[in-house]
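Note that one protein chain of the assembly has been removed; the remaining protein chains are unaltered in position.
Let's look at subunit A:
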Amino acid sequence: MFTLITLYSTIIPISLYVSIEMIKFIQCAQFINNDLNMYHAESNTPALARTSNLNEELGQVEYIFSDKTGTLTRNLMEFFKCSIGGEIYGTGITEIEKGGAERAGVRIDDDEDKRSATAVHEKGFNFDDTRIMRGAWRNEPNPEACMEFFRCLAICHTVLPEGEETPEKITYQAASPDEAALVAAAKNFGFFFYRRTPTTVMVRESHVDRMGSMQDVAYEILNVLEFNSTRKRQSVVCRFPNGKLVLYCKGADNVIYERLADGNYDIKKTSREHLEQFGSAGLRTLCLAYRDLSMDQYKSWNEKFVQAKSSLRDRDKKLDEVAELIEKDLILIGCTAIEDKLQEGVPACIETLSAAGIKIWVLTGDKMETAINIAYACSLVNNDTKQFIISSETDTIREAEDRGDPVEIARVIKESVKQSLRSYLEEARRSLSNTPERKLAFIIDGRCLMYALDPALRVNLLGLSLICHSVVCCRVSPLQKAQVTSLVRKGARKITLSIGDGANDVSMIQAAHVGIGISGQEGMQAVMASDFAIAQFRYLTDLLLVHGRWSYLRLCKVITYFFYKNLTFTLTQFWFTFQTGFSGQRFYDDWFQSLYNVIFTALPVIMVGLFDKDVSASLSKKYPQLYQEGIRNTFFKWKVIAVWGFFAFYQSIVFYYFTAAASQHGHGSSGKILGQWDVSTMAFTCVVVTVNLRLLMSCNSITRWHYFSVAGSIAAWFLFIFIYSAIMTSFDRQENVYFVIYVLMSTFFFYLTLILVPVIALFGDFLYLSLQRWLFPYDYQVVQEMHKDDPHEYSMIRLPERSHLSPEEARSYAISMLPRENSKHTGFAFDSPGYESFFASQQGVCVPHKPWDVARRASMKQQRQQPQRTGRS
């Protein structure tokens, strides 16, 4: 009985494991690591596969968890556009607009050297518009507004200048890169802020009186009204050298608009339109406003301010209340648009990945506004998207916080999270069934997430997140990133991928099935923890859609083929067992059986594992939907395996009975009879030939290596049997097979059978493949057919089509492609200077806003400079 069972050991070949390891290793070491499409020239970083056993999972990823800073964005804030007095300035085109234009089929050149001469691109400033640069603003219809705009930028901030006081060499130290960008913008517009003393701001103003004039003006800063996340604005009261008192204010559009003086509806309306335009282009906006103060007004207010400032209890709250008193009747100047510079190609990449059916979650430590803004910029969210927001910044929670009881706060937050989760889930389900094409986005902040991850709410959280097309988690800690990742990994049972660049992403990278580190940066922690390292987020397209998809297809093919060929082989043995009285006699010689997987059928399947391509790399990216076949695991379903199994069954019957029938009659004119070993050798020959040909039939692309390996394998069998049956050894083998092949080859019967059996065996497969292709084609097959006459698909990869539009035409085209619809999103995002440690807030510790004491910082400037210089050199 045991002997009988051991006969079927070939059904699970060890060579499967070896072959797959080999294939995966070469896929990683040769293909992924050497892909020129994933080589980042600027950082001299090629892609790096650090593990070789996740290739096929790259082709099945359904959820991507991405860090923001450093992964999606470069953490560079650049002043990009502005709207002054109802007029838009700035000719730049954001990535998202480029994406829109490219979708419409126009490619926009933005080579740096093609910019106009006035264009300036430095850190924090990437702006070009001849109308307002170099003093040209004086000729604009509203020079006064322009001047106020620039002054506001130059005065209303908490930035410290450092280094030499020349526009070229100065550096700005700011708590947030936004502020630095705004001040740098002012500098480039001719309002050079160069020195701060505890009470004054020194600005070198150009072109104010007349073109080319330059004068140093000292503005006395009387009060600074802090930015915080509740106020969403920041104001400065300053005294001009001529004694005029002005309050400059910048902040979120809705906050500013509430406090504007009546009148000027035109400007307000056009500015709002501009804000919406900026917002949907993924820019971060701020509104600027000012108010002239009279001495009396100021004095009476200042008393209250001093009082509030010196109060011991609830000082922040009182300061906020006092600020309300003066921040009103503002006059709108305009708004700024800052680009949170995305990594190159990110929106396009995300667009492609979404089309591929991959859901992208952004997990970031940033504030909610910033995160939403980036979601806009990455086209994860647009104006049609329905947003479900769970935020801890609601009035009820704030009230609870004011009461200060931690247990009570927790209860209130938990209750509100629970309620909103439940109602959102219902709403999302309703939306899914009523308007399935509507995209849904779910946004939650870390503090609420902490409660949502509670086992009781987890199910609702998961349910909602899985319905939504994109999920943004802001202000989350590294631990929460990992928790969210494993929530999906375990809850949805889908392949997850995490991508990040920093040490705070390590836990997330480790929690996902596939971890990807952004390499070429300074920190290596993420890379060290990752499975694959790529230099840029956009290379995910290549990694997943090309390498991942191919690897998945290939490995599916390899495994199913292995299953088929061993099942076929073993089943012939199985049929023989019935006719040996279940004695356990082997059908094949021991050597045939041992070498079957090692030599006669080994190489071709490895070739398939390496070279098979259903569609080319460029088509894989052009039709990202093809990736869904991997997500749905189309090629490794029971149905697929059953089809292979069925044909293995059919073929084994053909092999066994067609050849065994031969032993009943005499063959050849000598009338001699073939014995058992003749029959089995013939059957084995048929198996080897058929199985190798079957492989060719299932190939999508056949290189010469396929031909070599298939022909080589069949030739190897004949070579082997010629030698093996010609020699006699005195060792322990039985000489059953001696001369068998020569005996066989002396009969016509052998050749006739050798033609007949493979054809009949492959007949069924061929029929199936033809019918399947015609009646139920796979997506890739349709794409193959669409592009079967493409002559030079390889050259297409290297030479992306470029339109012949001049840069100006392209830009105007891109501008015409801007979203025109009215949206609610106006793109406010501003990292508060008083940005408290989010870890503290994670733990539920409420850190009181510390007043941003500019004066103190200014006086400490000398001491601070020293260590930073050494740090930078």
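Simple rule for what comes next: a residue touches a chain if its C-beta (ideal position, glycine included) is under 8 Å from a C-beta of that chain, and two chains touch if they have at least 3 such contacts; residues count from 1.
The definition used in the following text is that contacts and distances are computed from a predicted model.
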Tell me the UniProt protein name of the chain this structure doesn't show, selecting from "WD repeat and HMG-box DNA-binding protein 1", "Origin recognition complex subunit 2", "ALA-interacting subunit" or "Aminotransferase class V domain-containing protein".
"ALA-interacting subunit"
Would you indicate which residue among A:L325, A:A642 or A:A661 is in contact with the undisplayed chain?
A:A661
Positions on subunit A contacted by the hidden chain, ascending:
3, 30-31, 33-36, 39, 41-46, 69-70, 74-76, 123, 173-177, 365, 436, 520-523, 550, 576, 579-581, 583-586, 611, 613, 617, 623, 625, 628, 658, 660-661, 663-676, 678-680, 699-706, 728, 730, 734-735, 738-739, 742-743, 747-749, 752-753, 755-756, 759-760, 763, 766-767, 769-770, 773-775, 777, 779, 781-788, 794, 831, 835, 837-838, 872
